[in-house]
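Data first, discussion second: the structure below is written as structure tokens.
All protein chains but one are shown in place.
Moving on to chain A:
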């Protein structure tokens, strides 16, 4: 019935929505930022533990739509073990992919995150996918306690 939506709602997204990974409060986090999308009221809190410029742990709390939940869940998986610079680079690539700035998706770099490329065709939903990454960006820069997509 929802054939048209297969690119947007891939099975991986349903899976992460049903069973979000790293969905927990992190007691020993040394970065904690709240991301807010005033358009839809979605809120998430991102926790990072950064040791010597390497993200040794990432987790989140909050509630949102399937796209935003899957996006943050996938993100916490993929950034674990990456250096801050690597994570920033990934943020840029993800941003370009979801806003349609690059046609070619660098699959090697972006890996599983490619399942979120479908939001390009749904301008109203791009922010759902990028909220997690803007929150990560703020956490890496260590400037703000909370960010908003507007």
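By definition in this document, contacts are C-beta pairs under 8 Å (C-beta built on N, C-alpha and C of every residue); 3 or more make two chains touch, one makes a residue touch a chain; residues count from 1.
Definition applied: contacts and distances are computed from a predicted model.
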item	value
Chain excluded from display, named as in UniProt, from "Cysteine desulfurase", "RNHCP domain-containing protein", "Sensor histidine kinase ComP" or "Sulfate adenylyltransferase subunit 2"	"Cysteine desulfurase"
Among A:55, A:90 or A:128, the residue in touch with the chain that has been omitted	A:128
Contacting the left-out chain in the complete assembly, out of A:67, A:97 or A:126	A:67
For chain A, the residues touching the chain missing from this view	1-2, 4-5, 8-9, 14, 17-18, 39-43, 63-67, 69, 122, 124-125, 128
